[in-house]
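Every protein chain except one is present and positioned as in the full complex.
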Amino acid sequence: MGLVESGKLPKPLTGLLNMSRKYSLWVYQWGLACCALEMGAAFASPRYDVMRLGVIPFPASPRQADLVVVSGTVTDKMAPAIRRLYEQMPEPKYVISMGSCANCGGPYWDSYSVTKGVDQIIPVDVYVPGCPPRPEALLEGIVMLQERILNEDMTARWTEEPIVVGA
Amino acid sequence: MSDVETVEEEVAVEVDHEREAMLAEISDELGDEIVETFVKPGDDVWIRITRDAWVTTAEVLKNKLDFRFLNFVSAIDWMPSPFGRDMDSQVDLAMSAAQGDVPDPPDMTIETGYAGGDTRFQVFARVNDVDSGRAVTIKADVPDDDLSVPTWIPVYPGANWHERELMEMFGIAVTGHPNPRKLYLPGAFEGNPMRKDFALLARRIKPWPGIVDVEQMPGEDDEESSEAES
Amino acid sequence: MTAISDAEKLRQLGEQATEARMNVEIETEGMTLNLGPQHPATHGTLRIIAKLDGEQVVVAEPVMGYMHRGYEKLAEVRTYPQVTTLVNRIDWVGSFANETPFILAAEKLMEIEAPPRAQYIRTVLHEMSRIANVMLGIGDMGVQIGAVTPIFFAFRDREYVLNQIEAVTGGRFHPNFDRIGGLKDDLPAGWIQNTQNAMDKVLEFCDQIETLMYGNEIFQARTRGIGIIPKDVGLSYGVSGVNIRGSGVDWDVRRDNMPQGLVYDQVDWKVWTHPDGDCYSRMWVRLQEVREGAKIVQQLLKQIPAGPVMAKVPRIIKVPAGEAFVETENPLGVMGYYIVSKGDLNPYRVKIRTASFSNISITPWLLKGVFVPDIIAILGSLYFILGDIDR
Partner (left out) sequence: MISLAFWIETTFRSVGGLAAVLLPAGPIVYIFLFKMMSFMQSRLGPTEAGPAGTLQLIAEVGKWIQKEDIFPEKADRLIFAAAPFVVLASSFLLVLVVPFGPDAWFVNLDTGIYFALAVSSVSVIGILMAGWASASKYSMLGGLRAAAQLIAYELPLVLAVMGVVIQAGTLNMQDIVLAQAEGEIFGWGGIGNPFIITQFLGFVIFMIAMQAELTQPPFDMPVAESELVTGYLTEYSGIRFLLFFIGEFATAGVFGMIASVLFLGGWWVPGLDPDSNLFNIIGPGVMFAKVMGVMFLVFWFRFTYPRFREDQLQKLAWKVLIPLALLNIVFTGILKVVF
């Protein structure tokens, strides 16, 4: 990791490394609620088939994941577990927050048990709005993330603004 | 609703022997423990019993009258919410109060539903008889000074989680429950959310755009006038 | 008692004694395995704490609440039309089915009846959400016990059903289409024919999955005789729907307690039961449910009457004071809403009786003494949706 984060690599090598990260995003499916189904449709449905883009939905363990899609309502009881699983992922890691609930609480904005936005717990790279977003929206979020990864500068990674799909 | 349908329903009112018979059957078994009953013809039966008979009723219903299917166990808080309908954001209310427009304080008189009630909290449960398709709703008053009911687990083991939910949401203790821990909420959570006086914090601080739904829709007058024209 | 069975009994007692002695001699320390809250098996956020002895479960207890969103409280501060949006998301795979009982209960209190055409379309959509839900459940069972392909087939053919739901409601699976007194809209042109075709696809999927999964020896070995729910135990835990019909209880709310406002009595269909009560029988009944659902939809579509889809309802919905409970047969089991109204714009109290809550409450009883892989098979065959448990 030190290799990539020091940011002193020659440009072509950085490009190559970025490209390999772009095309090999092993995604950890964090299906929490309704959006999990649309995420499942994007990942497992032959109609959407996210594997085309090089996003491999194999890993069942966060240790092998590069990307996590938090899809669904985050409750106060779940929040510590989310934080913990995020910390178990190896760097460089990316987070897509899918759906209104994960973005901001959605229709449960006034609930006593719902965390209003997963970005209170972990940093988010891409917001996909919708309740639930269509699988196409998630695919667009992934493509936008891939574009960002391709031009990514590791040292500037934490200073960039998150992507909002459709904004 | 057309007039013909109304007539049909009135006919149904007169002849709901089935439910009356069921009620009679239950009354025979329970006797004095029944405080009040209510039959909505063609719909349902409500029976209010004393709290002491809560478990006996379950036993009678399950073992003698074949109501083997436990539908649910829950409770109602009959005290109206001190926050009114809680549809208006408290922020907005404060603003209008500053302008001298003070809303009426909510009516805090307790009105209970079918089969009556004398106390703020009432536990209610529903059991079904799957063979004949009958069902009955049981209610029992829980006095304010002793918020507790005996457990139904020995009769209906499925009551376990329902009762945990009851304890957590209403703060009504269930005596004899083997595992009286919180079911849903994290351990540090304070309060009993389903009580009417539990405030939803987000509503205290954020304006609620959904309120416009119950106001008159824009263009409504136009629609009516166009209907009148045509 | 014959002599042979006595001898058999004696032998078993002896075996048990040996086993007990063995366990004392090799004093093994138990281990606690935590499945969840985020675990591939729980398709959602159920957590199961299992105390193990080797691979055998001594005690297993589900911990819930990771998806508790407080529907009952939120429903108290929303108007009746707003509640529909909310309850859509309880069982998020078969959303339309969540709306139906709530709307029916509200209609019962208001003493409104939807026009016949709306009743037919309601029933069609109710069945279609059942198909979409149960198809996924079948595919998911494959994943749980290690076969990856069925879930892809399920997702593939489920899209045809979702397409049709979307064509009429505008939402892939949160339609919010049901209104007090009828439906939001009428059917679009050509919808009936397309839906007939989609149902043919569904029936095709059933045949395909039957040969791919149900006929597989390993599938049968993994599910037959595992997780048996006896009739009476199941009923007293409140287990309903397919799970109790898989135990031989011939009870279907659609047929036996059909609420006013649905038209299941207009079509010819069958309630399937299976006497075994194990994982296989539950999955088998589930497959037949999909088939029956497709048949119900096909028959209903042929006889949809013409007419309006909305009854005369006041613009501002105030439900008269009273109490009503309506339960319907939802994809996961019996779902009901107990509405207490005080004549206001919003319900005074909504008790939501969800199917998975009761179905899963039997797990501590069911998981005693099974092996770790059986936990997964049993949970998969009970088929729960987290929103339906935690609400």
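Note that the chains are named A, B and C in the order they appear, and that numbering of residues resets to 1 at the start of each chain.
Methods note: a residue touches a chain if its C-beta (ideal position, glycine included) is under 8 Å from a C-beta of that chain, and two chains touch if they have at least 3 such contacts.
Keep in mind the model is a prediction, meaning the values are calculated, not measured.
*Asks:* So which of the visible chains would the left-out chain be touching?
*Replies:* A, C
*Asks:* Considering the complete complex, identify which of A:Glu38, A:Asp66, A:Asp110 or A:Asp125 is in touch with the unshown chain.
*Replies:* For the chain that is not drawn, the touching residue is A:Asp66.
*Asks:* Going by the contact rule already stated, which one of C:Val233, C:Val271, C:Ala311 or C:Val372 would touch the omitted chain in the full complex?
*Replies:* Per the contact definition at the top, the residue touching the missing chain is C:Val372.
*Asks:* Pick out the residues on chain C that sit against the missing chain.
*Replies:* Per the touch rule, chain C residues meeting the hidden chain are 31, 33-35, 39-41, 55, 142-149, 152-153, 156, 212-213, 216, 218-219, 221-222, 371-376.
*Asks:* Even though one chain is hidden, which residues of chain A still touch it in the full complex?
*Replies:* Against the missing chain, chain A presents residues 1, 3-4, 16-17, 19-24, 46, 49, 51-54, 59-61, 63-64, 66, 88, 90-92.
Criterion: only the chains that are shown with their structure count from here on.
*Asks:* Please work out the Cα centroid separation of chain A and chain B, and write it as a whole number of Å.
*Replies:* Roughly 42 Å separates the two chain centres.
*Asks:* Chain C: which residues touch two or more other chains?
*Replies:* Each of 65, 68, 70, 73-74, 77 in chain C touches at least two other chains.
*Asks:* Scan chain A for residues touching two or more other chains and write them down.
*Replies:* If we look for residues of chain A contacting two or more partner chains, we find 77, 110-113.
*Asks:* In the complex, go through chain A and note every residue touching chain B.
*Replies:* Touch list, chain A to chain B: 76-77, 109-113, 116.
*Asks:* Which residues of chain B touch chain A once you look at their complex with the stated criterion?
*Replies:* 184-186, 189, 191, 193, 198, 200-203, 206, 208
*Asks:* Residues of chain C touching chain A in their complex?
*Replies:* Listed in rising order, the residues are 37-38, 40, 43-45, 65-70, 73-74, 77, 85-86, 89, 92-93, 136, 151-152, 155-156, 158-159, 172-174, 386-387.
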